[in-house]
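The structure that follows is given in the form of structure tokens.
Left out: one protein chain. Kept in place: all the others.
Letters A, B and C mark the chains in the order given here, with residues in each chain numbered from 1 onward.
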Amino acid sequence: MSLTRIAVINITGYIGAEVARLLCRHPKVEIVSVTGRTEAGKRLGSVMPHLSQLDLMIDPAPGEADLVFSALPHNASAEAIVPLVAKGVRVIDLSADFRLKRAEQYQQWYDHTHPAPELLQKAIYGIPELHRSEVAKAQLVANPGCYPTGAILALAPAVKAGIIKADIIVDSKSGVSGAGRALTLATHYAEANENASAYSMAGHRHLPEIVQELQALQPGETLAVTFQPHLIPMTRGILSTCYAPLAEGKVAVSQRGAAEVQQLYRDFYKGETFVKVVDTPPQTKQAWGSNLCLIHPTIDLRTGRLIVVSCIDNLVKGGAGQAIQNMNLMLGFPEAMGLEGLPVYP
Amino acid sequence: MSLTRIAVINITGYIGAEVARLLCRHPKVEIVSVTGRTEAGKRLGSVMPHLSQLDLMIDPAPGEADLVFSALPHNASAEAIVPLVAKGVRVIDLSADFRLKRAEQYQQWYDHTHPAPELLQKAIYGIPELHRSEVAKAQLVANPGCYPTGAILALAPAVKAGIIKADIIVDSKSGVSGAGRALTLATHYAEANENASAYSMAGHRHLPEIVQELQALQPGETLAVTFQPHLIPMTRGILSTCYAPLAEGKVAVSQRGAAEVQQLYRDFYKGETFVKVVDTPPQTKQAWGSNLCLIHPTIDLRTGRLIVVSCIDNLVKGGAGQAIQNMNLMLGFPEAMGLEGLPVYP
Amino acid sequence: MSLTRIAVINITGYIGAEVARLLCRHPKVEIVSVTGRTEAGKRLGSVMPHLSQLDLMIDPAPGEADLVFSALPHNASAEAIVPLVAKGVRVIDLSADFRLKRAEQYQQWYDHTHPAPELLQKAIYGIPELHRSEVAKAQLVANPGCYPTGAILALAPAVKAGIIKADIIVDSKSGVSGAGRALTLATHYAEANENASAYSMAGHRHLPEIVQELQALQPGETLAVTFQPHLIPMTRGILSTCYAPLAEGKVAVSQRGAAEVQQLYRDFYKGETFVKVVDTPPQTKQAWGSNLCLIHPTIDLRTGRLIVVSCIDNLVKGGAGQAIQNMNLMLGFPEAMGLEGLPVYP
Partner (left out) sequence: MSLTRIAVINITGYIGAEVARLLCRHPKVEIVSVTGRTEAGKRLGSVMPHLSQLDLMIDPAPGEADLVFSALPHNASAEAIVPLVAKGVRVIDLSADFRLKRAEQYQQWYDHTHPAPELLQKAIYGIPELHRSEVAKAQLVANPGCYPTGAILALAPAVKAGIIKADIIVDSKSGVSGAGRALTLATHYAEANENASAYSMAGHRHLPEIVQELQALQPGETLAVTFQPHLIPMTRGILSTCYAPLAEGKVAVSQRGAAEVQQLYRDFYKGETFVKVVDTPPQTKQAWGSNLCLIHPTIDLRTGRLIVVSCIDNLVKGGAGQAIQNMNLMLGFPEAMGLEGLPVYP
């Protein structure tokens, strides 16, 4: 049986490299072409030694393939993708270019006029746990941002059920690989090690994704969401701690109420392979290297607040792993194919 | 001129060791006696090599001194201190034993009947920026917890000025040294490295301190405070991100409002040596090894929420450094004496 | 087709857990029984959350299995294994108990009389690249220590070819997981982070393994080997830098000589899946999470010394991965089955 042919655009960033690493384990596909932004013509293994085994050259442009992943930065990604979509190729875009439904929002947050606004409605926001059937039929999947994945999965059950007020805070702590492979002072080892900081306090680009997806679950009410990201000294992982006051009359502020909320979450994610509702506060290491999202909801009994903690690996469920989960849906493969690996511990 | 004689009880923990390290730079005091929990009779330098220069034996009990620091855990600390206080010795307690004013609260949070409730009113909660004159006259200072120091300093100006609603969230991220030198699986290197987690989700012992001190600044209104600590993979530092909705009609939800809040904070901490209100989000590394607390308040213009970030070194301003700042006040020395060092960078 | 039944003794240490993690990817085996030293009767997932998916109880003793891995510490491992061997079960011992051929050497280095010296000759030292055919037939495989794996693979080609003098230094740098999951001050996060140290300067237990295996490749000459291990602040990985003067008249001290040495190494490891001779100094991250051993030999042209650097993941090629490679040989499976994963990067 022939393998499905895959191309990876911009394999030389962390997300692109992780797509490649994970695809190597997948029994039904083969990577036939990879590109990089500056390294065309070199052997992949000379640029990314851990991918030597792939034995590919870095192409200047993606070769013919049945499905293409784009791991380019926003704007550059749309430029590369739009022609492919026009030709009917199925595409999973790991950039932000097709995540927001409204072109003016894209303009506002990315300082750039969207080059193909007509595709925004066509693109499916690729959180399989929320949009599984649409992803399966999509030609173009907008793979979610790393922060939105953890935040949306942590809050979706509560928002959908209407058990919280429309007043949400997401406090996220991310490992440094989330900032990418491009060199910056903030990600220079001696600066990032033994250091923690908040950033993008005037508003982070992942906020509108979070709002868009949560709002869709509770259209009747306008959500007020504060999203505050932080950089902490580790390579992989995002821990999101989410806070919202309980809506009145829905859930008791008690141990029993907390148990009910946990049951609500368990029901919401029943049957999901990758989203696990856990009994104790999860740790990012428990998802490290895997496609898992671990979620623990509880109630602060002193203040009547829902607190939900979620953990993901930012490069897997927050990026490449989720992209492959989407690919499996699009190609009719078992959803977890190639993603079965357990977290790496310790 | 003779030096003031200092004893350090339980120098063999991280806080006790840091008290000793900082006192070594102080020109007006000398450490005359140190104790440890299990190492009595050994040379200090054989147990704590970085303190070899001190050339002291570990005593079974503190020798005669003009002022005593206790770095014992709670409960053990009160046992050691109460007799000293009775003898008239001036004491700075780095444990939690004298921080809470109400004995029943101590009972509730520390599962232990307070051994000397009569001292609770006499003890001064040692945040110099809030209680400077009382500290100066105190015989017994309860040195604040590491988390409360960062949280209280971050919120005090806003609470005092009444610009926020009584609905506060403190999301804190701490380095691992905050968990002390006792061995646990959570602080085992291979577990803590490349890992982040929330803990004490049912309520952390530092919450009542935070509430007590903030409530005292705004007695008319009952504060609802959620305090959620997290462990992140670094040795030193606490970053606290504090959220509270702005009270109506006090501050405009605008850039101008944000500037007014920053001015309010600057005015509140005017003349303070160790608390710096900064223009951009601070990083824990900017306080590393120093007694600084860096604070950045801003407004989330989308939701009308005050967000304040504070950074401290948990072992310095969050522990030993603040204790020495208190000592300076008690002994009539310049408040910053011995604490002048800049943060260690990188 | 039925799966081969595997038991893992002492799954609750880092090596045991890694055996389990890797076996989960293996298509031909299933773990039917696991034991722990203190946690019998608990669900595996409650003790090791990242293994929740395995859905096993921790047994007090290993159940019936076709092959057993023992990840107990030395001494305890022999106690558990000897009866199994007597019953004819195939066993891979990840402890040191069957690595040394001479019982008196075991006595000397492990302070313990060997309980089954008659098995020492029967046990095969499980480096497949050196003992492939014997491993395939073995009933009892002594899986090598983490340091010896990196050191032996780095030096075997040179020793075998006789191109170096019998005067070898191995300077190894290990991540902290090599010290295991038991709590010690040296592996307490705040002690191990931002710290590096040499240890076991009077002689490390892995030295006799290194000597035994290298000596067997060059029986005519008594090797003098200095092995100095170091602890460095990372979770996984061992970098070994090996030094030895070139034998006279064998290899030219020149670029050409260095190229010849590299070719000698390439020839020695020709066809090996897991040992890669690379053109530039390798990094431990390039083996991270994989069963690879990366080796780079070169010549210090100023002193005529061979320098060889090798990198492994101490828990994979230095432990669990190599054990599974051995298992594959013993069971007649393709040698790389279940071990195909690329290194995790970044």
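Points worth noting:
Here, contacts are C-beta pairs under 8 Å (C-beta built on N, C-alpha and C of every residue); 3 or more make two chains touch, one makes a residue touch a chain.
If you're wondering where the values come from, they're calculated on a predicted model, not measured in any experiment.
Residue C:230 is the one among C:102, C:181, C:230 or C:250 that touches the chain missing from this view.
When the full complex is taken into account, the listed residue touching the unshown chain is C:285, out of C:26, C:50, C:74 or C:285. Interface note for the absent chain: among B:128, B:289, B:304 or B:318, the touching residue is B:289. Only one of B:8, B:251 or B:278 touches the chain withheld from this view, namely B:278. Subunit B residues in contact with the hidden partner, per the touch definition given at the top, are 14, 17-18, 21, 24-25, 48-53, 177, 181, 194, 235-236, 276, 278, 282-283, 285-286, 288-289, 340-346. For subunit A, the list of residues touching the undisplayed chain reads 14, 175-177, 181, 183-185, 187-194, 233-235. One chain is missing from the display, and on subunit C it is touched by residues 167, 169, 171, 173, 175, 190-191, 193-199, 201-203, 207, 224-226, 228, 230, 232-237, 239, 241, 243, 245, 281-285, 288, 296, 298, 300-303, 305, 307, 309, 311, 346.
As a working rule, only the chains that are shown with their structure count from here on.
Counting only chains that touch, the fewest steps needed to get from subunit B to subunit C is 1.
Work out the mean CA point of subunit B and of subunit C, and you get 46 Å between them.
Looking at subunit A, one finds that residues 193-194, 235-236, 282-283, 285, 288, 346 touch two or more other chains.
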